[in-house]
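Below is one structure, written out as structure tokens; comments come after it.
One protein chain omitted, others in place.
Coming up: subunit A.
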């Protein structure tokens, strides 16, 4: 029994069957990659996991609790954090404030009226945020405004914001999309370090095979809304069905 169990999930958009009968089980403390050609339903699947979309059929269970019908912020409170394709941070706030917000969310829940408290008195949370920033090598940038940072740094900050919540499951949606090679390599290194040093399950959606093969323990290939195969990276590399899905039947590779 994996930490995340997806059973028979289907989702239609009008006449388009975006997902059909998706079964997926993600084991605890592994990195599970979901790959597939454009339009395979990767992002739809991810949105079904975090509560942005509600599947038409099937069930999604996280650590024994059904996530269906819960709002995104409730699902996050269960222990799922999400990293977006384009880094979503609080661009008008400083790096440190960006880190403090998830700290408060983790400690105080979805809403608390801490209007009289003083930020400077939250020594414990500040220490936690600073520790996390130094872990991802951004401590010296803590007073910078979010919008002033490079894309790679924004991504790094976003991952740090998710990690500081100590999630059980980290979802990454094409974490290196549109990044320069150097930034991509930095991100891979960061994710590898996270995988090795933390008690965390990672699910990653990615186009870049280099990223997938350097991180994943298991890979699920999605094609036309259904899982084609699920296997280890080495077996996926040689699988003819995968090549077919990606490159088309007649193409010789």
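Criterion: contacts are C-beta pairs under 8 Å (C-beta built on N, C-alpha and C of every residue); 3 or more make two chains touch, one makes a residue touch a chain; residues count from 1.
In this section, contacts and distances are computed from a predicted model.
Think of the chain that is not pictured: of "RNA polymerase sigma factor", "Cell division protein FtsW", "NADH-quinone oxidoreductase subunit D" or "Branched-chain amino acid transport system permease protein", UniProt labels it "Branched-chain amino acid transport system permease protein". Listed residues A:92, A:124, A:193 or A:234: the one in touch with the omitted chain is A:92. Check A:82, A:128, A:195 or A:218 against the missing chain and you find that the one touching it is A:82. From the set A:104, A:213 or A:246, the residue in touch with the chain omitted from the display is A:104, counting the whole complex.
Contact between subunit A and the absent chain runs through residues 50, 71-73, 76-77, 81-82, 84, 88-94, 97, 100-102, 104-106, 109-111, 113-120, 122, 143-149, 161, 165.
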